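Only one structure is covered here, and it is reproduced in the block below.
A single protein chain has been omitted; all remaining protein chains appear in their positions.
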Amino acid sequence: MARIDLDLAHAYKPNPQRDEDYALLPLKMTFDDGGAYALLGPSGCGKTTLLNIVSGLVKPSHGNVKYDGVDVTARTPQQRNIAQVFQFPVIYDTMTVAENLAFPLRNRGVPAEKIKQRVGRIAEMLEMSKQLDMRAAGLAADAKQKISLGRGLVREDVSAVLFDEPLTVIDPHLKWQLRRKLKQIHHELKLTLIYVTHDQVEALTFADQVVVMTRGRAVQIGTASQLFERPAHTFVGHFIGSPGMNFLPLQHGASGASVAGHPVQAPDAAATLGVRPEYVTLAAPNAAGAVPAVVTQAQDIGTYWLLTTRIGTDGPLVRARLGAEQRAPQVGEHVWLGIQGSHTCYYKDEELLG
Amino acid sequence: MKPVNQKAWFLILPVVLCVAFSAILPLMTVVNYSVQDIISPERRVFVGTEWFKSVMRDDDLQGALLRQIGFSLSVLLVEIPLGIALALSMPAKGWKSSAVLVLVAISLLIPWNVVGTIWQIYGRADIGLFGAALARLGINYSYTGNATDAWLTVLLMDVWHWTPLVALLCFAGLRAIPDAYYQAASIDGASKFAVFRYIQLPKLRGVLMIAVLLRFMDSFMIYTEPFVLTGGGPGNSTTFLSQYLTQKAVGQFDLGPAAAFSLIYFLIILLLCFILYNWMQRVGTADKTEAEHG
Partner (left out) sequence: MELTLERIEQKVGAQTHLYPLDLTLVPRAVTVLLGATQAGKTTLMRVMAGLDVPSKGRVLADGVDVTGLPVRDRNVAMVYQQFINYPSMTVANNIASPLKLRKESNIDARVNELAAKLHIEPFLQRLPAELSGGQQQRVALARALAKNAPLMLLDEPLVNLDYKLREELRDELSLLFASGQSTVVYATTEPTEALLLGGYTAVLDGGELLQYGPTAEVFRRPRSLRVARAFSDPPMNLVTATAQADGLLLPGGVSLAVPLPATPDPALTLGVRAGALRVHQRNGDVALPGIVELAEIAGSDTFVHVETKIGELVAQLTGVHVFTLGEAITLYLDPRQAYVFDAPGNLLVAPEVI
């Protein structure tokens, strides 16, 4: 278990001038000992590069990586004593499950008795005790991923376990179980876990703190609550939440701010109003903080209704989530949407104000 | 079950005709010869399976067959490990990789009889680099006089000629192993030998099977190189199956037995092809299922 401090930047060219030259823009981050973190972002945002720098597979072009205060930038993954689980299961085909799990310990010269005990404990945690003597090559993808994970957990002194989109090849109905398993393992072993994914469900479920990244930049680090309630950047508002936050451009005039011609209360500096579909309500006509809109789509999602509405004839689209027991408006109906409330956020230049 | 499209048959008709003309008809001629005793062009007697029986009992043939099997096995024992070792030491990326690939492949590009001629001269004690060097070291080496020397030279020549094929196949197989395996092994603290034993060798299984069967089949049919190098001598110590067959058919004009054995030879190769094809299919689908889920 280790505390990992990062103070680095990574560029492919030797003299980076502009933001586009960087794979990872300069960042300073700390992963606390025993914490579960997720690096969340779309393809190409740099999250896998960051993970590989933490593990030692890639050396950052600028800056350093420290484990418990010791500079490990020059060390290999083996020397840093980390474990990594990859996108597809990496197992030794010729060995049984037990031999696979025992491999890292055997290479370190751990006595046979200790190996057996440790392998048994990890197998039990992963619910693979019955498969210990089966050939690893013949098992299903999720079992193989569990073995990959087990090989990382079996070493007691592992400093951190890193996951690179590990559920990519798992069937959807099994992902649920594996996510739960990972959370239980974190709870039991209290290891430092870092998880890379593009799936917000995985990230928010798994991690105590999520690092949202886009185009090489770590845009916000926070708990699921913080990311949901107060996204520090419009990208976070868009990326987190299903569907993401509604962004409405604000116009400022003599009488104050307005959205598509309808007056709203907003700070003078704000350029965009952000409100999550979960917090958009059906309001009374002409209520304070409400705008008129026409319903363009009403989808029944079982547990809720997803409304897509348009403000005015060519104004911005606003989505709203309504509880299943509410009466959903029909397409073409005129409604008033309550968009201002304690959960509304205001943005200037993509950054959250106040 | 796919809906049938008859038009496709017309597209392959030209190929079928070519193959029939160049392969199937000549093959039928051989079958014809194998069941007849051709005493003279006018007198032909149908003898049924007699040639097949006599050919199987022929001592000379059995000798050639044993020498052939011994040769093929030695070839495999040397070339496969050597090829793997060569593939492991070849650089994987960059200009060096391309340069080494070209260098390694050079011996594969040389016409086979030229290979024989190169080694013929190379092994001579008076003007050949190899022969002269051995003579300088005091080793009594003569591939024309000594049967063991002749064997070793033929073997060495085949290794020099064909190991690059095994190396190239293994090189391709190694490139197909995703980096993640090496990274995981490094993280697990595996030694270089453990990486070879548990990752590289198992992943090369399919490629090695192809290499083994290709080399076995090719060495089983070998003709040009040993013929040019030693002519089958000294005596008949390096007379392998194909050369024996040629001697019989062309030299002694015993068409009947030669045709009979040609067929047997052909059937042995066909059997090996069948095994190779089925194995490749099985390995191919296994790898594909693994790739789909992996």
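Should a chain be cited, it is by its letter among A and B, assigned in written order, with residues numbered from 1 in that chain.
Convention: contacts are C-beta pairs under 8 Å (C-beta built on N, C-alpha and C of every residue); 3 or more make two chains touch, one makes a residue touch a chain.
Everything numeric in this text was worked out from a predicted model, so none of it was measured.
In the complete complex, the hidden chain is touched by one of A:Asn100, A:Gln131, A:Gln200 or A:Thr309, namely A:Gln200. Among A:Asp7, A:Asp33, A:Glu278 or A:Glu350, only A:Glu278 touches the chain left out of the display. For the chain left out of this panel, the touching residue among A:Asn64, A:Ser242 or A:Gln265 is A:Ser242. Only one of A:Gln17, A:Ser225, A:Asn286 or A:Gln330 touches the absent chain when the whole complex is considered: A:Ser225. Counting the whole complex, the residues of chain A in touch with the unshown chain are 42-44, 171-173, 176, 179-180, 183-184, 187, 198-201, 204-205, 223-225, 228-229, 238-244, 276-278, 297, 299-304, 306, 321, 323-325, 327.
In this text, only the chains that are shown with their structure count from here on.
Each chain gets one centre point, the mean of its Cα atoms, and the points for chain A and chain B are 55 Å apart.
Contacts from chain B toward chain A in the complex involve residues 178, 180-181, 183-184, 186-191, 194, 198-199, 202-203, 293-294. Within the complex formed with chain B, the residues of chain A that make contact are 55, 57, 76-78, 82-84, 86-90, 92-95, 103-104, 107-108, 140-141, 144, 148, 151-152, 169.
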